[in-house]
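First up is the structure itself, then whatever we jot down about it.
Left out: one protein chain. Kept in place: all the others.
The letters A, B and C name the chains in turn, as written, and every chain counts its residues from 1.
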Amino acid sequence: MSSDTSEIIRQDDVTIRFAGDSGDGMQLTGTQFTDTTALVGNDLATFPDFPAEIRAPAGTRAGVSGFQIHFSSADIYTPGDAPDVLVAMNPAALIINYKDLKPGGIVLVNTGSFTEKDLERADCKTNPLTDGSLSGFRVIQEDINQRTIEALAGSPLGKKDVLRCKNFFTLGMMYWLFSRPIEPTLEWLEEKFGKKPDLFDANTRALKAGYNHGELLRLFQGRYEVPKVDNVEPGTYRNINGNQAVALGLVAGAELAGLKAFLGSYPITPATDILQYMSVMKNHGVITCQMEDEIAGICTAIGASFAGHLGMTNTSGPGLALKTEAMGLAVITELPLVIVNVQRGGPSTGLPTKVEQADLLQCIFGRNGEAPIPVISCSSPADAFECAVEACRIAVEYMTPVILLSDNYIANGAEPWKLPAIEDLPRFEVKFVTDPEGYTPYTRDAKLARAWAKPGTPDLMHRIGGLEKDARTGNVSYDPDNHQIMCETRLAKVMGIRDSIPTPTYYGPDAPDLLVVSWGSTYGATRSAVEALQKEGRRIGRLHMRHMYPLPYGLPEIFASARRIVLPEMNFGQLARLLTSEYPQFKFEQHYKVKGKPFFAPELKAHFRTILEEMA
Amino acid sequence: MSSDTSEIIRQDDVTIRFAGDSGDGMQLTGTQFTDTTALVGNDLATFPDFPAEIRAPAGTRAGVSGFQIHFSSADIYTPGDAPDVLVAMNPAALIINYKDLKPGGIVLVNTGSFTEKDLERADCKTNPLTDGSLSGFRVIQEDINQRTIEALAGSPLGKKDVLRCKNFFTLGMMYWLFSRPIEPTLEWLEEKFGKKPDLFDANTRALKAGYNHGELLRLFQGRYEVPKVDNVEPGTYRNINGNQAVALGLVAGAELAGLKAFLGSYPITPATDILQYMSVMKNHGVITCQMEDEIAGICTAIGASFAGHLGMTNTSGPGLALKTEAMGLAVITELPLVIVNVQRGGPSTGLPTKVEQADLLQCIFGRNGEAPIPVISCSSPADAFECAVEACRIAVEYMTPVILLSDNYIANGAEPWKLPAIEDLPRFEVKFVTDPEGYTPYTRDAKLARAWAKPGTPDLMHRIGGLEKDARTGNVSYDPDNHQIMCETRLAKVMGIRDSIPTPTYYGPDAPDLLVVSWGSTYGATRSAVEALQKEGRRIGRLHMRHMYPLPYGLPEIFASARRIVLPEMNFGQLARLLTSEYPQFKFEQHYKVKGKPFFAPELKAHFRTILEEMA
Amino acid sequence: MSELQQLKAKDFKSNQEIRWCPGCGDYSIIAGVQAVLADIGVARENVVMVSGIGCSSRFPYYMETYGFHGIHGRANAIATGVKVANPDLQVWVITGDGDGLSIGGNHMIHSLRRNVDLKIILFNNEIYGLTKGQYSPTSPQGLKTKTSPYGSVDAPFNPLQLALGSGSTFVARTLDTQPKHMKEVLAAAAAHKGSAFVEVWQNCVIFNDGCFKDWTDKTTRDEQTIMLQPGQPMVYGKDQDKGLKIDGFALKIVPAAEASAWDPTVDSAGPAFVMTQLDNDPAMPRPFGVFRSVRKPTLDELVHEQIGTVTTKRGPGALKDLLYTSDCWTVD
Partner (left out) sequence: MSELQQLKAKDFKSNQEIRWCPGCGDYSIIAGVQAVLADIGVARENVVMVSGIGCSSRFPYYMETYGFHGIHGRANAIATGVKVANPDLQVWVITGDGDGLSIGGNHMIHSLRRNVDLKIILFNNEIYGLTKGQYSPTSPQGLKTKTSPYGSVDAPFNPLQLALGSGSTFVARTLDTQPKHMKEVLAAAAAHKGSAFVEVWQNCVIFNDGCFKDWTDKTTRDEQTIMLQPGQPMVYGKDQDKGLKIDGFALKIVPAAEASAWDPTVDSAGPAFVMTQLDNDPAMPRPFGVFRSVRKPTLDELVHEQIGTVTTKRGPGALKDLLYTSDCWTVD
């Protein structure tokens, strides 16, 4: 591109939020910016903020779609807190988002969409550009609509289509502002629109024009450079969101078990994508069945496991509720099954597109009878792959249903993921019984897993089901002692999983004043907050939980070393309650937020600091 | 009846078990004995032991039906532990039951059903009457079949029908043995068979013949007398089982709220009877809808509550699992609803006809999102009435779903119930909103209950549903702060119920060595065991919980007074876990039994004694 | 009071801003319902709108009546509770092809067989709209959607056949693009005493745009559709020149003059079912209008009738009678 004489401002950490109407293409703009940023070697994390499920009228506040990217020259763990830069394509986008901005942050406004009518649609009584709302920010006003029209003069496209290109014009400006190359996006445009030269040409021109506009017009006070992370671990990377990672992990897990993956599912936000991703993987032998409801989803998966596949089902809270009875069936039939629950705001339909982690106790205790099921929780998009593989491992090694917990924040958030070498992945190949000698359905191995014989195998015909079975023969049994033995055995088997899982690593000084225990998607904000305080020399440490049930060994030793223990949770203290019930000798202080929004690192930092200061 | 010269043995406490084939009429025999025993003024408790759900082939062990009655001249709390007397109508009944007998107990055997074929059907390789099995018991052999045939000589009934009367012959013998009058049964026969003189005559003759047979033939060493309880509280009594009591309590509760009862249900053992009882009460305006499944059951009840009735639904574990999602809807719409869960053995279909109390944590925590629901548990058949009324009170006073826990043991067990005076029952009349002034669906009263306006009321049209609502307007709201406020408010409302419930009474010495905490149907055995130890002068006390969630005030003070605390539960320690999580400063020791059978007082007594001795 | 004044369609609009996509067929349906409610002169407070979850199921929020936005698939069950509890209310069920036929299929067929007096509008857009475009139980085999990237392998329901197979006493079909026809059908449904099942073809402009275009396009629709009119000969075509004639267990195309008459009020559901078979035959026009309309006792009537009978026979029950039965004994 053209040579550049702007002042270069070096910054190590930037958060940008793109916001516009649902029709403005902000998700695409954000994704392109992300991919390019990954390529230049920054660490990054992103989070889209979709409007509520139904498309709202254009230009309204309810219709605003946002995409936030946080990138840095150091390792980062969240999509950022208060943005440094807000791109607002219309009044609604501006109004909804500007309050989140860092003081002194940059607002790039598309004045082309600030007509009277636009303001009215956004329910603005006064114009936020002129009513003083934006004082304290650096506001850059540009009629991006007009600039795009100018840049595309002579294009054969109609006006509407021309205006559609304004997001690429904006992207170009942002590329210039943050010193990113435009080539990766040009390549992408080529791939995407190669066969539609008019569109390719228009978007390319808009992108370049935006870039040049940044440079030529000196709209900005200078240009930023965010150096790449220099001590990145070598390897192959890709950006991934949590739902993708779960889908990949499940398919990988089945393969590592030597089985075919079978997903019985029913769409529900924010879990649907997992079904969508897996339904593409037909050439990997993956079977996906979109069933009539969640009950049928899990029941087909149970049937498939009975037939010798690795049954899986995915859902979110209300759907998990419906699967409750069938989960009990999976427990008593001791079939492997992976149940993915992508949590969202509850109770009931609640806030379907928002984040919460309030299904933990439901997952652990929410079944009739003594029906223990191991529960694993993933902490970030990249971590979700490993957790999904781990869920598959436990399911087949212990012949048990396993619940894998994710949430809306992980599901839709994205970050670079260092790909594992295929040969490094754990293998846990299933050996089906084929020898009738001594076989009964409840013959158990050292892990107490029962023998798995699949239909089609001669001379191993057997019957299983929801009624209690005799521990020896596998026949229906009403015997009182047998029932207790079977209940105890099922529990012992699940508890035995502890022998195969690690104690979570404690990070921090010995004998910390404050120990922060996190789980699920509170990982990133907690880690950022704790590390920041550690840098300040505070005696604070942290522990992140992956295995929620059974709890791994070694926790009391860690808890004992701390003066105080606090648990930030997006619920009213569910893990705190669980830990208290297991380790009543310690005091677990809950710190909750139930707002459909993740914790932000600064608010956690402030909270931890207050505690530390109380103790000083 | 004829004058009597037998030796009279006074005994204060007797347990009899009647056992025979499903076709032998043992339930009827037991019920008659019970009713007569109530009339003579003993305290009593009964428990039927049905065979598994499906009728097994006649004469087989699986087909044995039992009925146990425990009666006494003092207050008693359980249907008894080891029986003093076993009536065994065939080999299967004998084999299955004789091991439970008290050493030296009486076995009355109907030798008429001990042919080779009978023994074979019962899977007996040798004849238990002759192979020494019964040594140590006082065995009375009588060919009851033959005696009945003789007694009915000349009856116009066929042989099969004649033989059907053998249970009344047996009943007559037992009436003699325990010095009960036969008149109440004669009256019953008159009422029942008044229009069928042949049957009336046959059964009457059998009954009298049995009675005389006892007297004349001196089969027994003497005759027992169990004096009536002399300090019985004056009042009107009736025998009642738990399901009946719940049905009555729900209908009473609705009436006390000034509402019509609406039960949306689906049959499931052991909860079906509640639907059956309530479906008879049409002239009380009770609506019962047997729906297509449990989900429809609860959803119709929710709809009925929306329409201004008191919605109710009843089920057992697997059905409760299915209602999970809809319970969340009831939470967020804040409609009154009573959900009865009659627990049975799990997980999954488990042991459908057996007892267990392993759904506690499911009831409290088993929903997606933060969805608090109060949970009440009844302790005995008679207590179930009061608990059902209490559930209705909480539901309407707090505009909330309420779970009422019962179990198979309470549901089918029976005991005398002192009827409350109608005017003494609590009243909690609902006042529907009719004034549009200032109305919104989430206008709250001092208890935080929201305003209830029912369809049909002019100018109060409003919409509620599963999406989060604005605390002020009641419109759909995605606002983060509003969500947290609503979640907090729903929780605060449920926690506020504590202001309206009593601290459970502690019974025992101050500062006991051992405090036993019981809940649900462990009440009776626990009370018996603790009182027995108290009589021995042990420093043991007890506390029985009715309100499981929220927990009543005042518990820590009681817990603090005891050196050790133990909780007998028919699960792996669910209440112990709950209490630990609430009061980690105390150590709650669990003592479990998961055998599909209730605790027996002696086994609890032994266990408590061991603890006490450890401490000495 | 409010009953006395003549309400207009707009009086049935709530103060909530509608959140459907511009161009969505749902707009025309809500307009139709509001117009019909005004026409039949029902008081707003006596109307209850019950829905499940889906784009269509947001409907109750936009209506100035009582409304219950339920959970996915359970609208029919909730509505059954409302109607049986209080038969004086006019209860409408608003549901989608996913809500009412996928997860809610069981409650749908059971409420139809029980003939609960509900007005059920099934918004059929052959897609899951709210969850952004997965195939539904009415999507045609082969449809590529987000969860069927290589084409759906599921054979779809014909909603009318399912309703008839469930014993529904009123079965009809209309289209979002024909407001007049829709109002006629909705008015007939409102007038029917018993379960009224109305399938409305509804275009989802975002995820399944044009799925009904062969039958809605102004240029082709007259030849491709036939509007059944009770008691009238079955004729169709731009010039009303074609007709349908009963031929054994089937229908054939004949000149208008030879057309058989259509009678939705026969007791047998057979003719209506045969009529729905036209949907499988590309050579035949698609029928719309009322397929079946027969009067049978409704569940709510029967429940309250039984309560009445028993109460008359036994006398109204007092709580005391329930507790103090003949089995009691007294201790003084």
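A few notes on this one:
Simple rule for what comes next: a residue touches a chain if its C-beta (ideal position, glycine included) is under 8 Å from a C-beta of that chain, and two chains touch if they have at least 3 such contacts.
Remember, predicted model here, so these are calculated numbers, not experimental data.
When the full complex is examined, the chain removed from view is found to touch A, B, C. Within the full complex, the residue among A:136, A:197, A:235 or A:502 touching the omitted chain is A:235.
Across the entire complex, the residue among B:72, B:288, B:324 or B:362 in touch with the chain not shown is B:288. Of the listed positions A:291, A:394, A:430 or A:525, the one in contact with the omitted chain in the full complex is A:291. Note on the undisplayed chain: of the listed residues B:18, B:266 or B:523, the one touching it is B:266. The chain not displayed touches chain B at residues 52-58, 60, 62, 266-269, 272, 275-276, 279-280, 282, 288, 290, 292-294, 318, 348-349.
Counting over the whole complex, chain A has residues 35, 38-39, 41, 232-239, 248, 251-252, 255, 260, 262, 264, 281-285, 287, 289, 291-293, 295-296, 299-309, 311, 325-326, 328-329, 333, 419-420, 422, 454-467, 475-476 touching the chain that is not drawn. Residues touching the missing chain, restricted to chain C, are 102-103, 105-106, 109-110, 113-115, 137, 150-151, 153-158, 161-167, 246, 248-250, 267-271, 273-274, 277, 280, 296, 299, 302-303, 306, 309-310 (touch as defined at the top).
The definition used in the following text is that only the chains that are shown with their structure count from here on.
Chain C has its Cα centroid 44 Å from the Cα centroid of chain B. Here the CA centre of chain A is 39 Å from the CA centre of chain C. Chain B has its Cα centroid 47 Å from the Cα centroid of chain A. Chain contacts: chain C has residues 53, 71 touching two or more partner chains.
For chain B, residues touching at least two other chains, in rising order: 325, 328-329, 333, 465-467.
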